[in-house]
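Note that one protein chain is taken out, while the other chains of the complex remain in position.
So, chain A:
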Amino acid sequence: MKTIRKHGELLALFLFSFLFFFLFKYGPLYGVVIAFKDFRVVDGIWGSPWVGLQHFIDLFQNNDFYRLLKNTLLLNLYLLLFAFPAPIVLALLLNEIRSRYFQRFIQTTMYLPHFVSWVIMSGLVIYFLSPTSGVVAEIAGWFGQEPVFYMGKKEYFRPIIVASAILKDLGWGSIIYFAALTGINPELQESAIIDGANRWQRMVKINIPSIMPTIAIMFILSLGGFLSANFEQIINLLNPVTIDTGDVIDTYVYRVGLQQFQYSYTAAIGLFKSLVGLLLILGANLAVRRLSKGESGLW
């Protein structure tokens, strides 16, 4: 009781986030039971009949499922390989710029695309990549390249998703790393300079190790959303030709489930996805803790 009174303000602050998570994250968990039922609106969540694991069996027996899983895993793997490190590199580079104004200017302009919705952004991407009126074909033309219809070839779909994801969220993603970089004790840098370390050496020996805990946490967090990333982006860029490589679990759920009232089936897919996400988070956290000898990681 005493502790509560002592930390009353902190607890009051905590109450808000508790309420948020309770109402919007834990409360709706009750609805997950429809994954094991045959949900019908008029019967309600509890009144609908139980069907056990039927929806999961349907899912694993679906011919498309393995294609969807493969697409989802591959796409997210590419995003992790290319889109995840990009903001770190940007932050490190920006940190080396001497002119404050130039630095701020670059930062601000790079945030902008983050605030454009994917509906608009994908329209721009399609326009940029148009073989007849797009800027990409124009530039390729200067070097004597024949224009390529990137949106109409399935082998380009994943690179386009990765590149446009980087384009949109590069600046925004770099904020947290930039903040971490500014938090490095300047004395470290000064003594390194006195010792004769050049920029590269300082970056590798001071900057990167200093922001490593931040990188580790961001890595774990991004793994949590591993299978559900970029739905809005993909649905807006997908077309019939690229569906072989671009159709992921979420777009399938949207097309087949939500548009046709198959809530139970899609809830089952969602649950499966969350399970994979949970395993990935646990695994990544374990790995990070092992590698850092218990110093970083979420818990």
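One rule holds in what follows: a residue touches a chain if its C-beta (ideal position, glycine included) is under 8 Å from a C-beta of that chain, and two chains touch if they have at least 3 such contacts; residues count from 1.
Quick note on the criterion: contacts and distances are computed from a predicted model.
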| item | value |
| --- | --- |
| Protein name (UniProt record) of the chain left out of view, among "Carbon-monoxide dehydrogenase small subunit", "Aspartyl/glutamyl-tRNA(Asn/Gln) amidotransferase subunit C", "Sarcosine oxidase subunit beta" or "Extracellular solute-binding protein" | "Extracellular solute-binding protein" |
| Options A:51, A:86, A:256 or A:271, residue touching the unrepresented chain | A:256 |
| Touch criterion as defined above, residue of A:22, A:66 or A:105 at the omitted chain | A:22 |
| Sites on chain A contacted by the missing partner chain, in the whole complex | 1-4, 11, 18, 22-23, 27, 40-44, 63-64, 126, 130-132, 149, 151-152, 239-241, 243-244, 255-256, 258-263 |
